Structure formats: C-alpha cells, structure tokens
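All protein chains of the complex are present and in place, except for one that has been dropped.
Moving on, here comes subunit A:
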Amino acid sequence: VAKVEEYSLPSYFDRRESPLPDIRFVKHLTPEQQSLKAKEKGSWVALSNEEKVELYRISFNQSFAEMNKGSSEWKSVLGGILFFMGFTGFVVLWQKHFMYGEIPHTFSEDWIARQSQRMLDMRINPVEGFSSKWDYDKKEWKK
C-alpha cells in the first residue's frame, strides 16, 4: 500500500476568504491541551481568557490581525529597483568613457551651425517647425 504523503492530505492555511480551514493548526495535542479540549465541552463561561486564547491557537495559526498585517518588503523592493537603475547608469557612463569611440564630425558645433543655416535657407518646416521659430527680418531666433 502506498504511503500517504502529507501534502496529499487537507492542509491548514490562514486566508481571509476562508476563515475555517479543513484542519486544526496544531495536529498533536499535549496532555494539557487535551484536557483543555475536554473542558471546552462544558460551559465556555468557565474558561478563562488565557484558556480561550489557547483554544484559539490550537485551532488557528495566525489571527486575522496577524495574517492581514503588511510587511516592509516594499521598501526593499523599491530600494532594489532604484539601486539597479543607478547601477545601469554607471554602466552607461563607463561604456561612454571606455568603450564607444568618437561621435561623428557632423555633430561638431561648427557643422551644426552651418547645417542649421542651410535648413533655414531651405525654409525647413516653416509653418510650425524649425524655420517658423526663426525671425527672418531680425535674423535671430524668435523669442
């Protein structure tokens, strides 16, 4: 006969939407707990608060307050995200300095100036774009 694995049996879990799990939390009761369980069969008025809490803890692991409590995990997650974003920035800087070669000569200031003048002469995007921002009478950029 195959051995019954524990994971195939009903399990205990604390869930808001299922307040009464299939099994008790504590599987094997100590003698004190067993006698407390016997006392539970009588009037509950006779039970002290400590005994009631003990009975609760036999059946359940976490109370609703405990299971609903949030954690500070989000701080670790956010910190980790920001850290790795910073690390990526560091990698980019390193690459720029050590890996990439010179940028094309067409980005030099002189070239850009002559290129821009040519674009203005051609009236590039005169309605709403590039040339529309240039004042052709005063020969300066519009304010």
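Note that a residue touches a chain if its C-beta (ideal position, glycine included) is under 8 Å from a C-beta of that chain, and two chains touch if they have at least 3 such contacts; residues count from 1.
One rule holds for everything that comes next: contacts and distances are computed from a predicted model.
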Name of the absent chain as recorded in UniProt (options "AAA+ ATPase domain-containing protein", "Elongator complex protein 6", "Phosphatidylinositol-3,5-bisphosphate 3-phosphatase MTMR2" or "Cytochrome c oxidase subunit 5A, mitochondrial"): "Cytochrome c oxidase subunit 5A, mitochondrial"
Of A:3, A:16, A:75 or A:142, the one touching the omitted chain in the full complex: A:16
Contact residue for the chain not shown (choose from A:52, A:118 or A:133): A:52
Contact footprint on subunit A, counting only the chain that is left out: 16-22, 40-41, 43-47, 49, 52-53, 55-56, 58-60, 63-66, 68-69
